[in-house]
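The complex is shown incomplete by one protein chain, all other protein chains being positioned as in the whole.
Note that the chains are named A, B and C in the order they appear, and that numbering of residues resets to 1 at the start of each chain.
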Amino acid sequence: MDLKLSDEDLEFRARARAWLTRHVPKEPRPPYGEAAARFDREWQRKLYEHGFAGINWPREYGGLGLSAIQQVIWYEECARAGAPHYINTTYVGLMHAGPTLMACGTEAQKRYYLPRILSGEHLWCQGFSEPDAGSDLAALKTAGRIEGDELVVNGCKTWTTDARFADYQELLVRTTPGSQRHHGLTWVICDMKSPGISIHPIRTMLGDEHVNTVFYDEVRIPLANVVGEVGQGWKTALSTLAFERGTGFIGDQLALAERVRQAISLARRVRLESGELAIENADIAGRLALIKADTLAIRAMTLHQISEVASSGAPGPKGSIMKLMVTSTAKTLSHLVAELLGWEFLEYDYEGGRENQPWTYDYLWSWVYTIAGGTSEIQREIIADRLLELPRAR
Amino acid sequence: MDLKLSDEDLEFRARARAWLTRHVPKEPRPPYGEAAARFDREWQRKLYEHGFAGINWPREYGGLGLSAIQQVIWYEECARAGAPHYINTTYVGLMHAGPTLMACGTEAQKRYYLPRILSGEHLWCQGFSEPDAGSDLAALKTAGRIEGDELVVNGCKTWTTDARFADYQELLVRTTPGSQRHHGLTWVICDMKSPGISIHPIRTMLGDEHVNTVFYDEVRIPLANVVGEVGQGWKTALSTLAFERGTGFIGDQLALAERVRQAISLARRVRLESGELAIENADIAGRLALIKADTLAIRAMTLHQISEVASSGAPGPKGSIMKLMVTSTAKTLSHLVAELLGWEFLEYDYEGGRENQPWTYDYLWSWVYTIAGGTSEIQREIIADRLLELPRAR
Amino acid sequence: MYLDLDEGERAVSEGVAAFLAGEFPLQRLLHSSDSEALEAFAAQGWLGLAVPEELGGAGLSCVEEALFFMAHGREAGPFDLFPQMLALEVARHSPTLVAELLSAVHRVALWVATEGETARLVASAPPTVALRIEVQRVALWELKGKELSERTCLDRSVSFYLVPRAELRLLAEERCDLYLRAELALASMEVGIAQRALEMIVAYARQRHTFGRPIGAYQAVRHPCADMAVRVEAARCQLYYAACALREGHRDAATQVSAARVLARRAARDNTDLNIQLHGGLGVTEEYPAHLLLKRANLLARLPGGRSWEREALLQESA
Partner (left out) sequence: MYLDLDEGERAVSEGVAAFLAGEFPLQRLLHSSDSEALEAFAAQGWLGLAVPEELGGAGLSCVEEALFFMAHGREAGPFDLFPQMLALEVARHSPTLVAELLSAVHRVALWVATEGETARLVASAPPTVALRIEVQRVALWELKGKELSERTCLDRSVSFYLVPRAELRLLAEERCDLYLRAELALASMEVGIAQRALEMIVAYARQRHTFGRPIGAYQAVRHPCADMAVRVEAARCQLYYAACALREGHRDAATQVSAARVLARRAARDNTDLNIQLHGGLGVTEEYPAHLLLKRANLLARLPGGRSWEREALLQESA
């Protein structure tokens, strides 16, 4: 084992840093709505045009074909430069749909969609969860009826982030009537402008309307849009989820380090009720030190994971360990900062979002984080099942 | 609600305090073995002779017939005076067998055993758990075969505290061959001097040999010793356990307050690595303050519980809440003190027991405490089932 | 010695619970504000719960007040009741002021901090009077000017009002154990919140199914719920004890009240957190009331601000 970066790595870091210094937008990202989506598209197009989109995507689909280490370097430089947060309206396309198409799509699907995802032309959204199929995804009921060369979809999906701005959706539907659990499902590309789709925003306790419930009333989708085979959608979906649980949150993992730095710096400035500097209080300092250690470990785990994938080819169930670590550390951090901030923390205006009041937003977000994409409880089940091979009761 | 003590309560407190000041033994209790049992018997006999045994037992069985509040006062005065710890070899007789006989015994059983328990003449031990029936007590297999007017017992019991010094055992056996779970059991008084009983001590990680495995080889017990009905032993056992989970640990609950006082006083004396007094360290002080609050709450919960029993007559499932509170607070306390004590904590000689090295002993004991008498996991199940009425999966 | 509700106490507790559930249920906060609430409580006579009968109140004690605020906490009741009812204690020596407070002619905000030359107040509507709670004294200040700058709060049922410090004029003050009354009332609300969070998740866990079973059948839900119940029970019993100790003038009343507050704050914080987590996605939506409890608990946790006082009261030699 070693930490040595190659000359190519160092050169890439220097190039990324220089470019980001010049190109990171000065104005903040609008917190919500169409303006935010436009901002994301423009930033993505700029990345694409300047050769920084799809760092580790194959060159044939418009990517740079670089290594996972260089992907890490890119995220670190983005966090350092204060570049737009990469979990935005482009996320599902870049981190879900793209990798899924690469793994399971037809050549035509790859050639059409992948470059348009990279260029910011197409935004995607997810369509897996349903009101009665959240943690238990395989209980989904939205039906796809095959008629000729079309799939006719009826039902409802929920927790669909940014559905209103998405061009396409990765949609998982039950195509074999009466099929049970993970059998008889199909993963299909749904054009969000199709007739019969209606979108109902869900306001969250953060005050935003990122997520939506999407209703499908006789929505017609060409069978050519099926990714993988009809009836084999679970297999395709697993490759989507494996990516998310594998390395899909690397950027987040690394961005956490920057937040911790800010928190430590805050603790050097603010005074507690007792008059002492927060950093000089043994309780606060001890908790901050532990959070810092956890953040360093998250980076080490990321590098370890990349090294394992490099030698074995598959991320494995350790993604669940990572998600627990990242979400619990982020939660501990934002809750500690809430204690430091005093009344400033409570002055939350519900319109500013992450950009205006990052700490209060992060505090509220900490529950979204430990629930979305598989709750912490589900992650522990996955670890118990797949990593520890404990007997199942389910 | 009010905290006012009656004149009788105040008079009793004064009398108890005065008596304890004069009679609490000067020499420490021997940590283990026959000498410890002798010490306990003698202290119990002294209590009995001076009219302080069985504070709230009925007068007709040799008790004082006083109120539950006076029982609380007695425990508080004992803790204050440093009287011998009441969880000793007399515990099962006074806290398990006695109350069970009062609830389910025949008049003859009550007249014979109860005064002898109070006077310290008879020591009792428990015989419920088996190697494959711990948390799941109803899985017990030790068999009792009825032959004429005798029960012939074969099998094995474990975790039997102080079996070697006990005169009698509360023994739960399966008397209906092939019966399942809690059906077909019988609760019987077993004379520990009966032929066919062999006792094998289990050393624990504390270095002591309090607990034992007891083997039964054709042990003959008169049917007259059955408490409750043959085949209805589960019902009798539930009354034993209800008492333990109800108010059987009041003394322990109240004694914890004295330990916390000692820990706070220790924190005023010892210095941390950094040179500051432990009490001046925000981390230590904050944790101690929370432990202190928990301890006060435990006392309040005890008084609340007594008030509820006084008006409703039954302790209910709140005993499980109490056990979780007491055992987790005791654990938190002993683990915090372990941090304060430094090398003194690690200098444990394995022979001195609780008397010589109370904090290290308490630290190790903290696991026994959260496991014995129903693990913390089982207590949470009881709360979920009986208090919250959540659906069961078992 | 009897540490449970007697008949009269039960009547108070159930009365306020019924009134709140009818007029100010938790769900109200999803759609409306509390700006008119004070008048409704004034009309029912609740404001004078602990005001002596000769001053027009019901003449009850801090024990009944604790029960009142526990029921109030369960619905995250109108915040303004807390400063209004405490102000009545400060105003004792002025029957006129008492009358104006009892009838809600005067509206009391809580003065929570002073930032440079600006006082930060919390209330659900523009106030006329501000209550400042400090360990050594609790005081009532009149707002001279009308120069209020309003800011939104995480708990949307209230606003922050920023006023120049110079525009506040001392009306009345009290130096006895009123600080303990404030801590006790806050602890009571927090116990109510913690209790409501437990009830909310237990009800949901009975009916929501996943993987073919109600989620309440999974230990991953059952055991945190059991721990929530432990926290509520501990905080509630300690609250009862502290309320009695305060009323009966026990020497250790400050220690007992501190213990109640520390445990209530912990119960409110941890239970509102777990309530959201165990609900899954539904728990973070605005239309579901779980977040209302969390946000109210966040506001209360910062009041009145004497954490080091609490710690000292718990660790003092004689405690």
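As a working rule, a contact is a pair of C-beta atoms (placed from the backbone, for glycine too) under 8 Å apart; a residue touches a chain by one contact, two chains touch by 3 or more.
Just so we're clear, the structure is a prediction, and the values are computed from it rather than from any experiment.
Within the whole complex, touches from the chain that is not shown fall on A, B, C. Touch with the chain omitted from the figure is made, among A:103, A:143, A:223 or A:285, by A:285. Residues 218-220, 223 of subunit C touch the missing chain (whole complex, contact as defined above). Although one chain is not drawn, its touching partners on subunit A can still be listed: residues 1-6, 9, 69, 264, 279, 285-286, 288-290, 292-294, 296-301, 303-304, 306-308, 310-311, 318, 321, 324-325, 377, 379-381, 383-384, 387-393. For subunit B, the residues touching the chain absent from view are 129, 132, 134-136, 139, 158-159, 202-207, 273-274, 338, 342-343, 345-350, 360, 364, 367-368, 370-372, 375-377, 380-381, 394.
Going forward, only the chains that are shown with their structure count from here on.
With centres computed from Cα atoms alone, the innermost chain of the structure is C. When every pair of chains is scored by its C-beta contact pairs, the maximum goes to B-C. Averaged Cα coordinates give subunit B a centre that lies 39 Å from the centre of subunit C. Distance from the subunit A centre to the subunit B centre is 53 Å, each centre being the mean of its Cα atoms. Shown for subunit C are the residues in touch with two or more other chains, namely 218, 221. Residues of subunit B found to touch two or more other chains are 286, 393.
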